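Encoded as structure tokens, here's the structure I'll be asking about.
Apart from one protein chain that is not included, each protein chain of the complex appears where it belongs.
And then chain A:
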Amino acid sequence: MIRRLLLLLPFLVFVGLAFFLYRGLSLDPSARESALRGQAFPSFTLSTLEDPGAEVDESLLRGRMSLVNVWASWCPTCKEEMPQLLALSERGVQMVGINYKDARDLGRQFLEEFGKPFEVNIFDPAGDLGFELGVYGVPETFLVDANGIVRYKHVGYITPAQVDEVMAEVEKWH
């Protein structure tokens, strides 16, 4: 009897493998867990896009929940993302931009052309803050709660269909 059952073993191994491989087909290969989730927004001292003489740091993100969007004028999908960011700002979300590896005049020109959803833009020409945030694909969006803790991260551009998804996260961590 046991010998008979042993004959079934290769079949069971096959079924197990097939299950995991089939499941693997539906996983998103570009999905990454966010290393910063649940951690404090990294500290920084930078100027703003609007004012070269200004000095802002992580205390900017304290006291109020904000959606921090990393963007650049050289990033084509950032242009497509702007209407969604404007929609989020109209729905009452405080938007903070990080102008990543960009030039001041190009960044300003971009905002003139595509809209200004941001209350303030942190100017990060060397990409140092972006590196601390683990930015690898602009645009990226971080939800930072009132205590300065990163709660949610969205890599890539927010599609019109994803605005509600982001809004749900905003309400969840309010």
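Rule of thumb we're sticking to: contacts are C-beta pairs under 8 Å (C-beta built on N, C-alpha and C of every residue); 3 or more make two chains touch, one makes a residue touch a chain; residues count from 1.
Heads up, the rule we're going with is that contacts and distances are computed from a predicted model.
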Identity of the absent chain, which is to be given by its UniProt protein name, from "Carbohydrate ABC transporter ATP-binding protein, CUT1 family", "Cytochrome c-type biogenesis protein", "Putative aldouronate transport system permease protein" or "Probable glycine dehydrogenase (decarboxylating) subunit 2": "Cytochrome c-type biogenesis protein"
Hidden partner chain, touching residue among A:A35, A:L106, A:A146 or A:A168: A:A35
Listed residues A:E50, A:E80, A:E132 or A:E169, member touching the removed chain: A:E132
Interface with the undisplayed chain - residues on chain A: 29-30, 32-36, 101, 127, 131-137
